[in-house]
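The complex appears here without one of its protein chains, the remainder shown in place.
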Amino acid sequence: MRASNRRWLARKRALSYFLSAFSVFLLLTGCESGSSELTANHDASSAINSQTDKEELVLAVGKMDGGQFDPKKGWGMTQIRLTHSSLLTIDPELNFIGDLAKSYTISEDALTWTFPLREDAKFSNGEQVTAGDVKFTYEMLKEDGIKFDLSFVKSIEATDNHTVVITLNEPRSTFVSQLTEIGIVPKAHYDDHYSQNPIGSGPYKIVQYDDGQQVIMEYNPYWYGTEPQFKKLTFLLYEEDAALAAAKAGEADIVYVPPTFAEQQVEGMTLRIYESIDSRGIMLPTQPSGGKGLTNGKEVEYGNDVTSDLAIRQSLNVGLNRQELLDVALNGYGQKAYCLCDNMPWFNEETVTEDGDVEAAKKILADGGWVDTNKDGIVEKDGRKAEFTLYFSSSDQLRSDLSLAVADQAAEFGIKMNTVGTTWDDIYVKGKTAAVAWGGGRHHPHQLYTMNSSKVFDQGINNMSYYRNPKVDEYLDKALTAPTQEESNKYWKLAQWDGTTGFSGIGDAPIVWLVRVDHLYLANEKLDLGKQPIHSHGHEWALFGNVTEWTWGK
Amino acid sequence: MLSIQEEIEVQGVKVGGEFNVRKKMLLWLTISSGFLLIILILSFWLSNDHLRLNATNKNLAPSLGHLFGTDWLGRDMLTRTMKGLRLSLAVGAFASLISVIIATVMGICAATFGKAVDAVISWIIDLFIGMPHLVFMVLICFIAGGGIHGIVLSISLTHWTALARVVRSEVLQIKSAEYIQISRSYGKSPWYIARKHIMPAIFPQIMIGFLLMFPHVILHEAALTFLGFGLSPQTPAIGIILSEAMSHISTGKWWLVVFPGLLLVVVVKCFDSIGEQLRILLEPASSNE
Partner (left out) sequence: MIVMKSIVVRLIRVVTLLFGLSVLTFSLIHLSPLDPVNAYIGGDSSASPEQIEKFKEYWGVDKSPVEQYLFWAGAMLEGNFGISKLYRSPVIDIIQSRFLTSLALMGTAWILSGVFGYLLGMTAAMNRGKKIDKIIKWYSYTLVSTPIFWMGLILLIVFAVWLKWFPVGLAVPAGMLESEVRFIDRIHHFVLPALTLSILGVANVAMHTREKMIDILNTEYVTFAMARGESRWQIFKNHGFRNSIIPAISLQFAYFGELFGGSMLAEQVFAYPGLGSTLTTAGLKGDLPLMVGIILISSLFVFAGNLIADMLNRIVDPRTKGVV
């Protein structure tokens, strides 16, 4: 029925294209009045903004359709999704609170998690959300294992219709964050084509998805939470430039703007700046060259003879001027970063250092044996120049600009970085032998483990720098298996810096963290976006955590 | 093709006597080459320091200090454009050269090694012509793993077909010439004949083919890099400069688009005109074909 419907649409579309081809031809051969009429129509359609009792929003915040509404494809990995609800959620103060689950209890040994579900939760088709659906979702994702790693989960049981019990093989302090990320899907309606007909229990449901163009969502009347003021959300999947144009044309109420566009004045819109934990840094291989390992299951070489020297990595941490990087690459819209988790409860403040100190950087290099003997501006050690490649994703303007700025600054203290932009595929193959403009930052500390533990070598894209420090490993393990948040936070901090060693910039610096990116949006001046928590990685979704609280002023 | 007179009119030079025509053509040739030379010299002379990132000089409209303005990282656009054009010229030269070599080998083989080889080669030529060029270039760019060599390879492998046909027909014509027949009757090997008789005879054709290929090659290089294939972003290459400019269009930074593109057009036109003028100067007869 759907298929035939689509085919009918396609045919209708075909016809209209041929007609449009024909009439453009007429238009161009001297039908002047036609074009002015077009402009008039155009203006009329954008007049929606002047409505007072506004229930619809048009948003252009980037390509937010990654994962295509299916958790198995990665939908929800940045925690916020409007179409699904999860067992737990995060409040603006970053506390984990119940969502589909009314509350949760953890056993003494931290192995058994019990979730009593709320009884009024329904999917957008009106069917009850049951413990069976939760069990199905978790088992399906555990089995798949690609987007969510649930290998530490022993079993998921639905003890009755409204109670779920999850048993773990070992304590896992970061499990709580996955509980907020995994959106529950209905067992009865989930199949390989779920993306085309996604049914969830979130505040909104998908009405239309034009691949690559737009997503239209409408309020889900069965939603159990606060009824949002805005009943229809249209997401335009625009590139940043087109999004700005849409804002200028009055076609959008909220658009994401990169720092380079922040100074753009758009009538009726104001710039909203939100601090984020979305961090950027430079990943540096810690092993000498010649090793062989795996990235995403593919055999790759690892190691770099220059960056494996601690003096090189530490000199970058001290010598790079974070404020100047912010000014050049981010137009000043960002914060300095030192640890991927700055200002989070598990952040170790001792890792903050004075930076931009070229002399100190030179001294670290000289002490490590790196001196510019042949006066070519690049330091050498044992006849090897301090020169290496810095890869960045070519589709990411910000990382591209940041990489250039980093290379520009590093040249001042004698380190030459050759910046090369390429695809992520290529970076995953070559990235373990060279520096990479890396990024991350979540509302939970699990990435500290995946980026720095030697236990995750060769898994996916974890620990790209092949960093191994037994002391750090020990702290990370303790943090991961700690039964309480407080205790785990203690070990997360020690892993960053325990006074003598750690993975932060003042320690071994496998990744030199540099900046946190402010998320910038141009939003209609009448729109109240409520109290926003600190944003996590991914500007496409970070804004929407509290969408049900948004209001339109008169 | 057009007659000599047509060609001259195309270049906007008035028709005069035979001698005058030659002189005007030489003048035109000098202007075009001179312009290209200036670009080359500028590209070496302008310092890389102008490409350093600068938080205070961002997004400046064209002025005396920055003739082409600056971009969103404060880099001087004149310097970037000149360096980009230099890259285009270098890529153009390499790719045309390889392309010409392929075309010559293919053309000579088709004409000398009998019907079967001829059929196979003409099949290959059909195959290469049948594929939309840009698509094919994108593909080859991949196998070479991107980079400048990827671009050079992809362009060279797609531009040889037309010249190969010209070479083939030229060789076929020469082969039937009397002196070749004589040489053959003396028992000279086909290789000897190819080297001693055919190559020198078709050399002018090849030279002109080389020059006329240049503009196409440069345009395709720009198109490839514009789509994001081959070179790393931020490299000064005209295609990249223009694709970067694309994301700044709605903020009204017209100078990022207008000047680099305009200069590219002029450079391509220069090469086109050099190629055409030389073609006419070297062998006036062929201009009537």
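Think of it as A and B in the order they're written, each chain with its own count starting at 1.
Keep in mind that, in the parts below, contacts are C-beta pairs under 8 Å (C-beta built on N, C-alpha and C of every residue); 3 or more make two chains touch, one makes a residue touch a chain.
Quick caveat, the model's predicted, so the values are computed rather than measured.
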>> Can you tell me which of A:Val61, A:Leu236 or A:Ala337 touches the chain that was removed from the display?
In response: A:Leu236
> Which residue from A:Asp91, A:Glu119, A:Glu157 or A:Asp210 sits in contact with the chain not drawn here?
Replying inline: A:Asp210
> Mind pulling the chain A residues that touch the left-out chain?
Replying inline: 9-10, 13-14, 16-21, 23-25, 27-28, 35, 37-39, 41-42, 45, 58, 60, 66, 68, 73-74, 77, 144-147, 149, 151, 195-196, 207-208, 210-214, 216, 234, 236, 238-239, 241-242, 245-246, 249, 251-252, 294, 296-298, 395, 423-426, 428-429, 450, 456, 458-462
> Touching the missing chain, which residues of chain B?
Replying inline: 1-2, 9-10, 12, 122-123, 125-127, 129-135, 138-140, 142-143, 145, 165, 215, 219, 222-223, 226-229, 242-243, 245-246, 249-250, 252, 254, 257-258, 261, 264-265, 268-269, 272
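The rule is simple: only the chains that are shown with their structure count from here on.
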>> On a C-alpha centroid basis, what's the spacing between chain A and chain B, in Å?
In response: 44
>> Per the contact definition, I'd like the list of chain A residues that touch chain B in the complex.
In response: 239-242, 244-245, 248, 260-261, 264, 324, 327-329, 331, 394-395, 397, 400-401, 404-405, 408, 419-422, 426
>> Considering only the defined contacts, which chain B positions touch chain A in the complex?
In response: 52-55, 58, 72-74, 145-146, 228, 232-234, 246-251
